[in-house]
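Every protein chain of the complex appears in place save one, which is left out.
Let's look at subunit A:
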């Protein structure tokens, strides 16, 4: 049995005067002990609702959820001592200082006065908030507030950690710092469920990824499995001049296995290919023989972005310029993923 288990969770919201929203529609989830599972999904997919159900904040309409065998819905009071939570929106007391916030959380975990103070100080150091610790949170920047909230989740070193978009709004240094903290904790046996909009984050941290859409898991597996599941490699190239776009499209359609996707500026093209190296060679020869100048050309494996866009139905199609644009801007991270 997995450490965190959710079976067939359903939750419907019925806003006044609007049609019902199926936030969770039969969601299943399993997180083994000491591993990281990432929830990926578009806005409104049900990620936050899942986290809220598992952290005792919201009751599902139906379905079951257990953490370490304890029923989340029937015994929330037995769940709370073993979870650390940082929600999508920072849950901090605006009038208390950073230190006082963490101290209060420690006291409410019943760590005792001395331990709570010691722990608050440790976390202030860990999250680089030393200068700000004695100022009321009211005056904190968004990222500082976020860090105090993340620190709040770690106050009693919980065996299970729920992090809803933990690094949204953090600067790159803090984000990498947070990744290191999570990795260290997992190394010590902590079980983590996190949601993220940064696919690189899921790639780096998660042992398993669940892609959710419309309140259901639509795919799951390791990052590599998911990438493999959508198959093939990509040939990418960009033109020097947009005037050659029609010719480029014709060539790529001939040698690729899908319709080429075009970037926003109309000069970048991506196409799937079964045997990418061979396809690339043929394509480059054709471009050379026609004398079409190229700015850049290469191939890459599918990235999590491709997986995400394909699975959640916002697939890049030839005329869907917006989606292709997204694909293009993520080129740097995709190169890293190749290593």
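One rule holds in what follows: contacts are C-beta pairs under 8 Å (C-beta built on N, C-alpha and C of every residue); 3 or more make two chains touch, one makes a residue touch a chain; residues count from 1.
In the analysis below, contacts and distances are computed from a predicted model.
Its record in UniProt calls the unshown chain "Transport permease protein", which is the match among "Energy-coupling factor transporter transmembrane protein EcfT", "Sarcosine oxidase subunit beta", "Transport permease protein" or "Transketolase". Only one of the listed residues, A:22, A:107 or A:300, touches the absent chain: A:107. Remark: the omitted chain is touched by one listed residue; of A:9, A:36 or A:92 this is A:92. Taking the complete complex into account, A:56 is the one of A:37, A:56 or A:263 that touches the chain left out.
Only one residue from A:177, A:221 or A:298 touches the chain missing from this view: A:177. One chain is missing from the display, and on subunit A it is touched by residues 52, 55-59, 77, 80-81, 83, 85, 87-96, 100, 104-105, 107-112, 115, 118-119, 122, 125-128, 136, 147, 149, 152, 156-157, 173-174, 176-178, 180-181, 183-185, 188.
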